[in-house]
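The chains shown are only part of the set, and none of them has been moved.
All chains are identified by letter, namely A and B, in their written order; residue positions are counted from 1 within each chain.
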Amino acid sequence: MRLGQVIGHVVSTQKNDRLTGAKLLLVQPVAADGTDAGQAVLAVDAAQAGIGERVLLVLEGRAAISALGRRGAPVDAAIVGIVDRVDAESAGAALNR
Amino acid sequence: MRLGQVIGHVVSTQKNDRLTGAKLLLVQPVAADGTDAGQAVLAVDAAQAGIGERVLLVLEGRAAISALGRRGAPVDAAIVGIVDRVDAESAGAALNR
């Protein structure tokens, strides 16, 4: 999983039937300190997430289908939780303890 | 999923039988603002997409096979929808609200 931040949503009328009604959110993967970490992805929302929220993001079809709960849905990314808090230190700091 | 833009198509006569008749489109992954985001991929078209259109792109075999609807097809990317509209803000902007 990755930490992500919801930065938008996508409207698509003409799409695969198994995506009907699925909310498609644009999610920016972020590091523990909130800085961008890689390219934004489109994820189906399986956790009632809103714009600006920090989320748990899975980036694999198997996990995304489980989260969405629709067999055979053509998805490869999903939001599976809302992040309350991140407690992190840098890898370098951990090494020096 | 990723946002993509259809930038071309590929003609291949000698190919796996399960790809017969599949339309192979060249898709450039793009960011929310339309700028390039990574390398172009070849995706099977499962959404009647045309050159220049903004699309929903899945990048995994499981999802691509579901979209194409052919069991055992050797595919790992597919277009599963046409994008009508993207509403996005930058991650930084979201953080500062």
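Criterion: a contact is a pair of C-beta atoms (placed from the backbone, for glycine too) under 8 Å apart; a residue touches a chain by one contact, two chains touch by 3 or more.
Bear in mind that the values here come from a model prediction, so they are computed numbers and not experimental data.
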item: Total identical subunits in the assembly as filed, 2 in place; value: 5
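Basically, only the chains that are shown with their structure count from here on.
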item: Chain centre separation in whole Å, for subunit B relative to subunit A (CA means); value: 18
item: Touch list for subunit A against partner subunit B, complex; value: 5-16, 18-19, 24, 26, 28, 30, 34, 36, 39-43, 51-52, 60-62, 65, 72-77
item: Residue ranges of subunit B in contact with subunit A within the complex; value: 1-3, 29, 31-32, 37-38, 46-48, 56, 58-64, 66-67, 78, 80-92, 94-95, 97
